[in-house]
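Quick one: the structure is below, and I'll ask about it shortly.
Here the complex is missing one protein chain, while the rest keep their positions.
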Amino acid sequence: MVHTLNPTADPVTDVDDVARLLTPAGERVADPDLQQWIEDVDTAAIQRLYRDMVLLRRIDAEGVALQRQGQVGLWPPCQGQEATQIGTARALRADDFAFPSYRETGVVYARGGKPSDYVLAWRGEGHSTYDPFELHTATQQIIIGAQSLHAVGYAMGVQRDGGDQVAAAYFGDGATSQGDVNEAMVFASSFGAPVVFVCTNNQWAISEPVTVQARFPIAGRAPGFGIPSMRVDGNDVLACLAAMRWAVDHARQGRGPAFLEAVTYRMGPHTTSDDPSRYRDKDEVDAWRRRDPIDRVEALLRAEGAFDEDFAAQVAADADALAAEVREAAMGAVTRPALSIFDAVYAEPHTGIDEQRAAYAAYLDGFATEREG
Amino acid sequence: MVHTLNPTADPVTDVDDVARLLTPAGERVADPDLQQWIEDVDTAAIQRLYRDMVLLRRIDAEGVALQRQGQVGLWPPCQGQEATQIGTARALRADDFAFPSYRETGVVYARGGKPSDYVLAWRGEGHSTYDPFELHTATQQIIIGAQSLHAVGYAMGVQRDGGDQVAAAYFGDGATSQGDVNEAMVFASSFGAPVVFVCTNNQWAISEPVTVQARFPIAGRAPGFGIPSMRVDGNDVLACLAAMRWAVDHARQGRGPAFLEAVTYRMGPHTTSDDPSRYRDKDEVDAWRRRDPIDRVEALLRAEGAFDEDFAAQVAADADALAAEVREAAMGAVTRPALSIFDAVYAEPHTGIDEQRAAYAAYLDGFATEREG
Amino acid sequence: MVQLTMAKAINEGLRRAMADDPKVLVMGEDIGKLGGVFRVTDRLQEEFGAQRVIDTPLAESGIVGTAVGLALRGFRPVVEIQFDGFVYPAFDQIVCQVAKLHYRTRGNVRMPLTIRIPWAGGVGAAEHHSESPEAYFVHTSGLRVVAVSNPQDAYVMLRQAIASDDPVVYFEPKRLYHAKGEVELDVDPADAPPMGLARVAREGTDVTVLTYGAQVVTALDAASAAEEEGISLEVIDLRSLSPVDYRTVAASVRKTGRVVVTHEAAREAGVGAELVASVTERCFHYLESPPARVTGHDIPYPPAKLEKHHVPDLDRILDAVDRVLDRPNSLTGVEL
Partner (left out) sequence: MVQLTMAKAINEGLRRAMADDPKVLVMGEDIGKLGGVFRVTDRLQEEFGAQRVIDTPLAESGIVGTAVGLALRGFRPVVEIQFDGFVYPAFDQIVCQVAKLHYRTRGNVRMPLTIRIPWAGGVGAAEHHSESPEAYFVHTSGLRVVAVSNPQDAYVMLRQAIASDDPVVYFEPKRLYHAKGEVELDVDPADAPPMGLARVAREGTDVTVLTYGAQVVTALDAASAAEEEGISLEVIDLRSLSPVDYRTVAASVRKTGRVVVTHEAAREAGVGAELVASVTERCFHYLESPPARVTGHDIPYPPAKLEKHHVPDLDRILDAVDRVLDRPNSLTGVEL
C-alpha cells in the first residue's frame, strides 16, 4: 500500500464505465473478467432469461395497474431493473439465501415466488407473504439497508455450521449512505463471511440523484473495506449473471465477501405515490429507454435466429397467464379476521397479549350483540 | 475507473508502511508529500513540540496517579499517542473547531485547556469542563464515533456562513466500524465539507486488535468515499504536523474533506480499569516502546545540538508545575450543590423540571429539618 | 385568516421562519425539488436555495448528527424524518447528543433543533409508515415533545419550536395533513399561547378525554356522539407531551372526576401510562372511577387492512367512556 491515497476516480459516475457482455444494441462483447462465467449459457438459457425478464415486467405492470384500481395500496415499480434482478438472482443456488428490498420483485420471482407473493403485502393484507425458509429469501426489507447486516449474519452462520451456502444482500444506491450497509461491509470483511453485496444503482433514491449519496462510483467503496468489487452494466442480463456468478463463487470458495454495483435505471416513479416529473427530465428517462434490458436480449436472440413468432407468442401467453394469476390473487384476497392482529406477536404464550386479545374480543362481541339485539 | 476493483492492499496492516519524516531512531527522512508542509518548522518549533509532548505525558501520568489515589474515578491514558495528538492539533488554527474523543487529552491541551479541564470530568464533578466555544473544541466524546458527524455538520455550517474554518474529527481505529463514522464520510464527501478526519489507529480498541475492525489499512477506506487520505507515522510528530497541515489546507481551500490515519500505539491500558495483560503480549508493548514519539524528538534535538541540560531542566520544571496544578485542581474540587443536577436540562423554563426541583428541594429541606430537630 | 391544509400550514411556518431568520435551515431526504414526500417543504428550495434547504444523503443518524454540528455553528436546523418508522437509526444521536448536549456542557451549548416527524397511522400505509414513537422521546429527558392536531397549531407551534433554544420533537399526524382549517399567519409566535400549554378543545362536565394529534379529531367526534346520549365529554388537546400541562389537565379532572386517555401508540409504558399515573397522583381524591386507556394494542403496527382494529376509533372511546361512567361496557363481567 502506498501511504498517500487519492480517490479512486474522477468525481463523476460515468454510467458507461461498466463491465459488459451485451451492448445496448444487443451485440455480444467480450470482457476478460466476465467471459469465463457464462461459457455454459447457450441460446436456450438466454431465452429463459429473456422470458424471466418479460414475465417480471408484466408482474410489475400488473402491480401498477392494480394500484390504479385501488386493489393494492402502493406499488414500487422495478421497470428497467429486470436484468439486474434476474441476472443476479439466477446466479444463486436454491439453498443460498437472498435478502431483497421492497423493489426486488424480480428476486422474489426468481426465487420461486407465487403470484400472491407479489401483491398481498402491498395490498395491506399482511406485512409479508412467502415463508422465508421455503424460498430461502428473507421478507423484502423496507428499512433502508437493514437487511445487509442480516445477510452478513446469515453468512456467519453458514461459516459456523459448515455449509457452503452464500447470502446475497440487495440494496439500492441510496442505501449505501446508511450506517448499516457500511457496518455490514466491516463485519463481512472482518469475518470473511460468504456474502455478496448487490447494490442496484438505479441513479435515484426517490428524488435524489445518486450524486447526493456518492460523488464517486459506489463500487469504489468496497475495496477500502477489503472487499473485491465489480461495477457492471445493470441492464445487461448476461453481465449481471456472470458478475454474480463470479461473486457467489468467490464467497462460496471461502474467499470472503464480494460486492457488485449494477448500474441501471429506475424507469418508473419511486412508487405509485411518487411524481418524478418534479425532479427529473424526460430526456434522461428517454435516454435510458434506449438501453432497455429486455430489448437488447431480444435483439441478440433475433440475431441468433432464436426469436421467432412461436417463442414470442409463448412468452407473451405465459406473461398474460401470470398477470391474470397476480390480478386474481389481489382481487380474491380475503382479509384475515380482526383478532389475527394478535397472532405471532410472540412465539410463546404472553399474558399481556392474551389479555388484550380477550378484551378486544369482548369488545367485538359487544358490537355483534348490539347489532343482533 | 476500471470496473473490476480489488482491495487496495494485502490483508495486513503493516505499521511501517506509513509516511514519515523522523525515524524511530530520530533521524530526519524525506517524504515527497509531507516535506513541503514543515519547511517553516525550525529547531525552536521542534523544541516546542517536544515540550508539548512531555507536558502531555506528564498530565497523563498524573491522571493515572490520581486515579490510583481515588482522586479521579477513571483515566484513559494516552501515553504513546503524544505525537499524534500534539502534531495534528498544533496544525489547527485557534478558530478551527476540534471534536476530540475521551482519549484526546493532548488535543484539549493544545487547544488551551486549563489544568482542571483534564481531570474534573473524570472525577465525576461534571460531564464536561471547558466551554466548547472558548476552546473551539467540543466536549470530549464518549459515544464512539458520534462526534464525526458533528464535525461534518459544523463544517457544513462554515460553508454556509462563508467562514474559512476547518473542523477536525478525532476518533480511533475501533470507531471506524461505527455507522456514524462512515455516514460522516458520506456527508462530508457529498457536501465537500471542510472537515479533516483524524483516525488514531493505536492498534487496539480496548481488547480488540485493529484487525477485528479492519483487515486492510484504514486509510484505504476514505478514497472509496471520494476523500483523499494519508497514512502517517503517528509516533512522528513532524509527520503528524505536516500531514495535518496538508489535510487542513486541503479543506480550508474548499477542496473538501481529507482523512488521516495516524499509526501509533496505546502504551497503557484502555483505561485505568483495564487489564491489558489478559489480551496482549508484553513483547508488543516493548517493541513500541522503541518507537517512542518523545524519545525520537529528543534524539533529533540532541543531534541538532538543541537538547542541553537547561532546556531539559526547564521542560521538566514546567511539567512538574503543570502536574502540580492538575493535582491541585482534582484534590481541590468542590462538588456542586445537590440541586445543580436540575440545572441546564433545558435552556428555557420547563414546568416538569421546576416541579421536580421543588419537590427534591423540599425533600432535602425535610432532612435538614429532621437533623436540626 | 386563510383556509389551509395542515401540510400547507407547516410549509408556511417553515417559509416564514426561514425568511425571518437566516440561521434557520431545513434538511432531510427528498425535501428539495420534490418538496418532501408529503409536499410539506414544497418550493422552499426554490425560494431559499440548496444551501438552506438541504437534500441529504439517505442516513438518519447522519442527518441528525450533522444537524447537531450545524447547531454548534449557530444554525437552527429543522430536520425532517421522512416517516415515523425511520427515526430509529437516529435514535442514538437524538438520545445521547441532541437531548444531552446542553446538560453535558452545563448550558454552554444550546441545541435549537426541531425534528419534524410525519406520524402515526390510519392512512393505509406499508409497514414502518404508521408508527407512533412519541413515548420514546417523552421518556428522554432533555427533549421537548409536541404533537399538533390542526393547521393553526401546526403553524404557530412549529414556529415556536424553531424559536426554542431547546430541541423539540414535533409530531405531524399524517392523517390530518390534508384536513383544512382557518389559519392566522400573522400571529406573532411569541404572543400566541406557548406550545407547552394544553387546550380545552371542547368543554364538558362528565368525563375528561385526554388526547393529542389526530386522536383529537376522533375524540371530538366521540364527544358529539356522546352528547346525543346526554353525556358531556371535555376533550383536552395536550399539544405538548413533554412537559404536559398538568394545570389544565388537573383542572378538568377535578371537575369531571372521570378520565379517558386515548392515543394510537402501544399502551405499555406509553404516554397514556404517564397521563394516568400523573392524574392519579395529582387528582386521586377527585377520581370517581379508574382512568381508562384506549390505545393501540401492544402489537407491532398491523397490516393496513387490519389497522382499523388497532387505531382507536370513536366507538372504542365511547366504550371507555361507558367504563369510567360505570355504565355497561365491553368489559362488564369480563374476567381478564
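Of note:
Each chain gets a letter, A, B and C, in the order it is written, and its residues are counted from 1.
Just so we're on the same page, contacts are C-beta pairs under 8 Å (C-beta built on N, C-alpha and C of every residue); 3 or more make two chains touch, one makes a residue touch a chain.
Bear in mind the structure is a predicted one, so any value in this text is a computation, not a measurement.
Within the full complex, the chain left out of the display contacts the shown chains A, B, C.
For the chain missing from the display, the contacting residue among C:104, C:239 or C:309 is C:104, taking the whole complex into account. The residue touching the chain not shown here, chosen from A:19, A:46, A:86 or A:184, is A:184.
Here one chain is not drawn; of B:58, B:90, B:123 or B:327, the residue touching it is B:123.
The residue touching the chain not shown here, chosen from C:57, C:151 or C:272, is C:272. Of the listed residues B:106, B:179, B:228 or B:293, the one in contact with the hidden chain in the full complex is B:179.
Although one chain is hidden here, its contacts on subunit C can still be listed: residues 61, 85, 88-89, 91-92, 95-96, 99-100, 103-104, 127-128, 135-136, 138-142, 242, 265-266, 268-274, 276-278, 280-281, 284, 287, 289-293, 297-300. Across the interface with the omitted chain, subunit A contributes residues 97, 126-128, 131-133, 138-139, 143, 146, 148-161, 167, 179-180, 183-184, 186-187, 190, 343-348, 350-353.
As for the chain not pictured, it touches subunit B at residues 73-74, 102, 121-127, 142-144, 174-175, 177-180, 205-208, 212-213, 273-275, 278-279, 335-336, 338, 340-342, 345, 352-353, 355-356, 358-360, 362-363, 365-367.
Here, only the chains that are shown with their structure count from here on.
With centres taken as mean Cα positions, subunit B sits 43 Å from subunit A. Touching of two or more other chains is recorded for residues 177-180, 212-213 of subunit A.
Shared interface positions of subunit C, i.e. residues touching 2 or more other chains, are given as 56-57, 59, 61-62, 89.
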